[in-house]
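Written out below as structure tokens is the structure these notes cover.
A protein chain is absent from this complex, but the other protein chains hold their places.
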Amino acid sequence: MMEQAFFLILAAFAVGAALSVIIQRSPIYSAFSLIGVMACLAATYIMLKAQFLGAVQLIVYAGAIMVLFVFVIMLLNVRKEENTLDKHRYLWLLALPFAATLIVEVLYTILKVTSDFTSLPEMAKRPIIGDSQSIGYGLFTSYLMPFELTSILILLAIVGSVILARREKE
Amino acid sequence: MDIYKLIEWVVKIGIVFLILMHALAYIVLLERRLLGFIQMRLGPNRVGPFGLLQPLADGIKFFFKEEIIPRDADRVLYILAPIVALVPALTTIAVIPFGDTINLFGREIELSVTRVDISLLVVLALTSMGIYGIVLAGWSSNNKYSLMGGLRSSAQMISYELSLSLSIVGVVIFSGSLDLAQIAKEQMNTWWGIIPKWNIFTQPIGFMLFLISVIAETNRVPFDLPEAETELVAGFHTEYSSMKFAIFFIAEYANMVTASAMATLLFLGGWHGPFVKDFPLLGPVYFTLKILFFLVLYIWLRGTLPRFRYDQLMKFGWKFMIPVALANVVLVAALALFLF
Partner (left out) sequence: MVPLSWYLALSAVLFTIGAVGVFVKRNVISIFMCIELMLNAVNLTLIAFSSFYKEASGQLFVFIVMTVAAAEAGVGLALVIAVFRNRESLNTDDTNLLKL
């Protein structure tokens, strides 16, 4: 009961912050709303007993990626988004039906299907996963190949961003 | 959940909070007196015996100063910034263990506000949230010096966070745990009964890397670029006055205490010392003394070293610290593989 109330509060915060991301005109406000969403999601991960990913969510997403966003916003000194709403009113007309379709579709599916999820008998017997040990074990056994490939991806990203952001010397 | 557990928590939170707040006030006094000693002057010694009431006077002064918000500042973010800086700085203390479990009133009491099995990651996560306070302050003041300070701090903290995390990896490999209490317990034994099994002896490179990066993370001399007085007036807190300014100060000193506690737990054996096994209450005393050592080191550095130039700072971070930290991880991993 308590857990459900806590989840509802978190979810309300997350949805409110997410709405604020797209409503705010100033990118820095969007960025901080997004950090709020990420913090709420980290808390939900911990509720799901995935403490390791909860901490990693805060360290990587909120602590590193978003710092990068805020840094770029500050570097380019973007105070306000240009007001082009009148020119692009048709985008809202496109977006709202799209959103409505998406949400109705997904919620309908969830309501229709989830009743089967929780009743699997063998699930209760398995140990709880989500601590660093099970994640590490998985990464270095069955997911070793993707794990190693991400390191190549990161190397590529580093080289790419250095080349892109470098100023050409005359 | 029984009622005693709840009482235990409330009492622990209260005690830790009270001690921390008083300690922070007196660290400022210690810093001022010690800097005075280093610079061959007296420092504040008028209020009370040896200036011991100076923190009280400072607090009263901060409360009664005029509160100024610049006209063109972003009001919401301007007021939010000190809060964002302070909350993670104080929350971090909650997961730091300062002693072994003790027996009190017939109950086993763990000497930490709360025990998390990934406390090391929690500390890293919360300290990385602390940047936003500085960044927000720099952005919302609508002042070019503040903006420069905020920009510098975000770049500096991202850069040194890498070498900080990499230097910790070595310790994690050796102790095989992300729990700070467990890491400290691993360092309990001694070699030949004399030399303690502290991680500083097994990985001195990691310790040096950790110390340097942590000083950079807390924005202290010689890495205090975000508030470099000589070029940026006061950096990110140029426009702040009164209690808001004081809150930034408290957050900075709380971060210093966290950093010192981390250094102690990871490399100096935490609360271990002679006779702790017989008298567990000695643990917190040793722990405090070790933290004090690091705090004095911080102040000593401030009294001795000049400030880095910004490009030197970045070069040092990316071209020296990170390669050495990576090499150290490889070295420690190889050692762990062949020794155990």
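List of remarks:
Residue numbering begins at 1 within each chain, and the chains themselves are lettered A and B in the order written.
As a convention for this text, a residue touches a chain if its C-beta (ideal position, glycine included) is under 8 Å from a C-beta of that chain, and two chains touch if they have at least 3 such contacts.
No experiment lies behind these values; they were computed from the predicted model shown.
Listed by label, the shown chains that the missing chain touches in the whole complex are A. One chain is missing from the display, and on chain A it is touched by residues 3-4, 7, 11, 14-15, 18-19, 21-22, 27, 30-31, 34, 37-38, 41, 44-45, 47-50, 52-53, 56-57, 60-61, 64-65, 68-69, 72-73, 75-76, 78, 81-82, 84, 87-88, 91-92, 94-96, 98-99, 102-103, 106-107, 110-111, 114, 117-118, 120, 123, 126-130, 134-135, 137-139, 142-143, 146-147, 150, 153-154, 156-158, 160-162, 164-165, 167.
In this section, only the chains that are shown with their structure count from here on.
Chain B has its Cα centroid 29 Å from the Cα centroid of chain A.
Chain B contributes residues 77, 116-118, 121-122, 124-126, 128-129, 131-132, 135-136, 138-139, 147, 150-151, 154-155, 157-158, 161, 178 to its touches with chain A in the complex.
Those residues of chain A whose C-beta lies close enough to touch chain B in the complex are 28-29, 32, 35, 42, 51-52, 55-56, 58-59, 62-64, 67-68, 70-71, 74-75, 77, 131-132.
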